[in-house]
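What follows is one structure encoded as structure tokens, with my remarks underneath.
Removed: one protein chain of the complex. Kept in place: all other protein chains.
Moving on to chain A:
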Amino acid sequence: MSAEGVNTLLPAEFADLEPFAAKWCLATEPERYGTRLASTTEEMQVFYDAVTPRAEAAMAYLSELPYDALPDDALNLLYLLYSMIQASFPAEIWRQPRVPDTGATSFDCFIEPVP
């Protein structure tokens, strides 16, 4: 919640990434991976192009906060970075959402560190 009372997910410093927040600020790997498979490569390229130049600033911002007690907006920023990593594979190498030639295979994440 910003000062103006508008609902935002990310810290004010990262307002430029807010258009991607609702879709990509996801807490778990199954949500992020599922969103990746349900998105187009073009859509993920736009997300990737917007977030990668801001990643260094995001990591620097998050590093200033207590790692064990990140506020919600910072946690969302961290989730956005996790989603950036997911989207980087289609954007950088595959040119499609899924790993090529893995049509018959899944690999379900059932536990992951928090956060």
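Rule of thumb we're sticking to: contacts are C-beta pairs under 8 Å (C-beta built on N, C-alpha and C of every residue); 3 or more make two chains touch, one makes a residue touch a chain; residues count from 1.
In the analysis below, contacts and distances are computed from a predicted model.
Colleague: When one chain of this assembly is omitted, its UniProt record names it as which of these: "Aminotransferase", "Branched-chain amino acid transport system ATP-binding protein", "Aromatic ring-hydroxylating dioxygenase subunit alpha" or "Molybdopterin-dependent oxidoreductase"?
Modeller: "Aromatic ring-hydroxylating dioxygenase subunit alpha"
Colleague: Kindly state which of the options A:Leu9, A:Leu26, A:Met44 or A:Leu78 is in contact with the chain not pictured.
Modeller: Of the candidates A:Leu9, A:Leu26, A:Met44 or A:Leu78, A:Leu78 is in touch with the missing chain.
Colleague: By the contact criterion defined above, which parts of chain A meet the unshown chain? Give residue numbers in ascending order.
Modeller: Residues of chain A in contact with the hidden chain: 29, 52, 55-56, 59, 62-63, 67, 78, 81-82, 84-86, 88-89, 92-94, 99-113, 115.
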